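Removed from the display is one protein chain of the complex; every other protein chain stays in position.
Note that the chains are named A and B in the order they appear, and that numbering of residues resets to 1 at the start of each chain.
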Amino acid sequence: MATVESPMQRERARTIFEKSKPGRRAAILPEAEVPEPPLQELIPASLLREEPPRLPEVAEPEIVRHYNRLSRRNFDLDSGFYPLGSCTMKHNPRLNERVAALPGHARLHPAQEPKRAQGALELMWLLQESLAEICGLPHVSLQPSAGSHGELAGLLLTRAFHADRGEARTKVLAPDTSHGTNPASVTMAGYEIVKVATDERGGVEMDDLRAKVNDDVACLMLTNPNTLGLFDENIAEMATMIHEVGGTLYYDGANLNAVMGQSRPGDMGFDIVHVNLHKSFSQPHGGGGPGAGPIAVSDRIEPFLPRPQVVQRESGNGSGPTYDLDHDRPKSIGRLRGFQGNFGVFVRSYTYILSLGADGLAEASETAVLNANYLKARLAEGRAGKYTPIAFDRHCMHEFVLSGKPMKRELGIATLDLAKRLLDFGFHPPTVYFPLLVEEALMVEPTETETKESLDAFAEALEQILAEAEADPEKAKQAPYTTPVRRLDEVKATRKPVVRQPLG
Amino acid sequence: MADANYPDELLYHDQHDWARLEGDDHAVLGITWYAQDSLGEVVFYDPPEVGATIDKDASYAEVESVKAVSDVIAPMSGEIVEVNDGLEDAPEKINEDPYGEGWLVKIKLTAPAEREALLGAEEYRKLVENG
Partner (left out) sequence: MLAAIGVEETAELFAQVPEPLRLNRPLSLPAGMSEAEVYERLAELAARNADCEEQVCFLGAGMYDHYVPAIVDAITQRSEFLTPYTPYQPEISQGGLQAMFEFQTSMSELTALPVSNAGLYEGPSSVASAAYLAIGATKGRRRFVVSRGVHPHSRETLATYSEGYGATIEEVGLEDGLTDAAALAAAVDGETAAVFLQSPNFLGAVEDVEALAAAAKQHGALVVVAVDPMTLGVLKPPGECGADIALGEGQPLGNRLDFGGPSFGFFCGSEELIRKMPGRIAGETDDVEGRRGFVLALQTREQHIRREKATHNICTAQALNALAATIHLAWLGRQGFRELGELLVRRTAYARERLAAVPGVELLHEAPVAREFALRLQVPVDRVLDRCAERGIAAGYRLGREYPEYEDGLLVAITERRTRAQIDALADALGAAIQAERGDLVGNSATKAPGGP
């Protein structure tokens, strides 16, 4: 199939290293102002490096041009619709960036004495309090740096909790629809994962759960709504089941966007919750981070929280409360990382919470659920309804899962091909091939910051692609055509990995 | 390999592995056409050590494609006497010739009677075709 190359396709990828010319530079450094003996007089020659690392030698305008051009080879949320299920790609307010850049936040050293970092500690405490209220669990640690870090924390807290009671349990239960980080975290925490089946309504198979819950189970890890976008109404019973055998109930907060101000994991019976600040709380994704995964826990788990904890203290002299880092926590699991956590992310998320407020957060969830159900209804019509039907036919919450199985069978194109063709239409595809339970899965999460027009445009694009496929399946199978590169050979990349620029 | 095929002279395990008996006390093992087809293009195979023991129904190695990693299940128990080193540079042989050049290990059997529990070609073919 002949295609005309776009200018971006014609521009071949060259790394900054390949643009290097000896002698060019951008940085001008300050004068030493101090004596400049040869380095070997200060550090033994055997400890010194002979040749400097082969970093690029480029001038500043070259650097700017290189990365600006490179950036345009990216699709991004500010530019288009990004319905990635499980990722909550909601708009990132630019106010976040402005306040995070204030020197009082940005240029504050983490080892500064707490008494000279009161603004920062108060912000952390206020964020903790806000998350506690949203999650319905009173004690929060902001230390974990991402959702999976929070999961590991939750499992280590569980371990400490059981050890404190003189028990050593070996298993953790999680549904077969769980996000991959759940079982990966389970293994890192030294437990064995046991999968629980999903029933035909899309919820946890209660008989299977009943059979697997016993006093060797340390924890049950769930998310609610689950990764199918469905609220599991059996949650109260599940909580009772696991608590009756003395286990903990863990909430993966990836789907919190559906229930803010509507329902709270603490009220559902969860002991430990992690929150993804880069999902529900508007921290930009940055192409793969940074994020943060703070945890909220119940009273019985509180003693084991990581060290240090941000605490509020009454100052005693009537001048209002002060804030401190409390290291005196004898039952703490210890540290999960250096210093206090991703403070810059806390600034942005706290800003978001202040901006939206109680009313705004509840409205965000309502609108997220409305948008998802509307898009689901649109995609139940026409060709999408025929070839990519909903996997579980009931009202969804903030996301829903379609199955491309009929499309594959009748049109001969897979979910992968559909996703690649969507790229030509200017959309980021939904999450594909997850959860594993659904064949040829497409997980769609529009979020609350999309307009009806945006959702309609997506539905129309899907309709068009399927119509195309009816006439000529090859079109989708060879897609994309218009992106900076076309389909890439992943086999080659994995068989003989080349993971850095070779240099002379 | 274009079409599904399951040679008659082999014995099959329902986890999609085959065994070719050699004499009374040795067998060569590998994965079936169905297994390599489901996996996609194999990119990596890390053979177990010669001398290691493997147990029937347990995993003894892993075969990796771009999108998945599959456990290789032992159809019979034994001690590994030979491994197919040629797969290190050419793992795609597992796709191209799963019963020939794509063989994985040769073992000295510790319980030859286990052959009774395995499936014949016809039975195995029915198993995969009926999904």
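Assume a contact is a pair of C-beta atoms (placed from the backbone, for glycine too) under 8 Å apart; a residue touches a chain by one contact, two chains touch by 3 or more.
Worth saying up front: this structure is predicted, and the values here are computed from it rather than measured.
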**Request:** May I ask you to name the displayed chains that the omitted chain touches in the full complex?
**Result:** A, B
**Fill in**
Only one of A:197, A:245, A:377 or A:457 touches the unshown chain, namely A:377
**Asked** On chain B, what residues meet the omitted chain?
**Response** 44, 46, 64-69
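The working rule: only the chains that are shown with their structure count from here on.
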**Complete:** For the pair chain A and chain B, the C-alpha centroid-to-centroid distance in angstrom is 39
**Request:** Write out the stretch or stretches of chain B touching chain A in their complex.
**Result:** 41, 43-44, 64, 66, 91
**Fill in**
Within their complex, chain A touches chain B through residues 490-491, 494-495
